[in-house]
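One chain of protein is taken out of this complex; the other chains stay put.
Moving on to chain A:
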């Protein structure tokens, strides 16, 4: 009987686990891993189309990377970062404020559900449709200029789309509008996860709402803040549709709104898999590095000590350890 059970026990349930997770790995391999490897592979080749003639693939070593760094890559990278930051700073500030207000028990805001729905709305519109809308609104003969002119604020139409900062500000504004609702909801969830007794205790101790926000809320929702920042940064580095459509695919005056992905897209005009691959690889590495940096800088254990105090503590520990060794 015992033996029998043992035999039956040898049936491995683990195999079902493998079967059920297999689809993910198959799809991951076919649609992500293989393309990733082939992108890296082709980034070392000269491989493009001239008219209908395919040139290459000819092995070119690091030539694509050298061209990339010696020409314009830094410019497009800084464009991308600037566009992201312009949108992200107001986004995180407004979202934190709204999340704090919505969750504040003493404020008892009315119509919360309504506002939450409304601020989330812009995220439901397709980015390209949103950009088309702004393109029409802010064009030289668009409604925004018509309003400004009829109010007498300006006599000549303002050429928003033909100035560097007009363009960048519009991209930032759109990214802000599209994502602040989403961020608000996430931060609200985080704030509501904080133990309410902490606030009650702080209140009893005479904390101001300001202090409670900075000393309790912010430290305790840091994991979500990290998450919001990382996802937004990855999204920001891959920014494409909004500036592409707002600038009609041209990347703005003097190429100042050309993002990394728009640059990548430019290379696909000639099906230039070599250069496009090199851009993708650089982007991949930059994303990875940034994520690691942000992650470690924000999740570091915070015990309320300054850097100098930390160093002192370390030194003291060392001395103690030495003393203990010496004692032996």
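Following the convention adopted for this analysis, a residue touches a chain if its C-beta (ideal position, glycine included) is under 8 Å from a C-beta of that chain, and two chains touch if they have at least 3 such contacts; residues count from 1.
FYI, contacts and distances are computed from a predicted model.
Asks: Mind telling me which option in "ABC transporter substrate-binding protein", "Aspartyl/glutamyl-tRNA(Asn/Gln) amidotransferase subunit B", "Phosphate transport system permease protein PstA" or "Ferredoxin--NADP reductase" is what UniProt lists for the chain we can't see?
Replies: Per the UniProt record, the undisplayed chain of the complex is "ABC transporter substrate-binding protein".
Asks: Footprint of the hidden chain on chain A, which residues?
Replies: 5, 8, 11, 13, 16, 19, 48-53, 55, 71-72, 136, 139-142, 159, 162-164, 249-250, 253-255, 263, 266-267, 269-270, 272, 275
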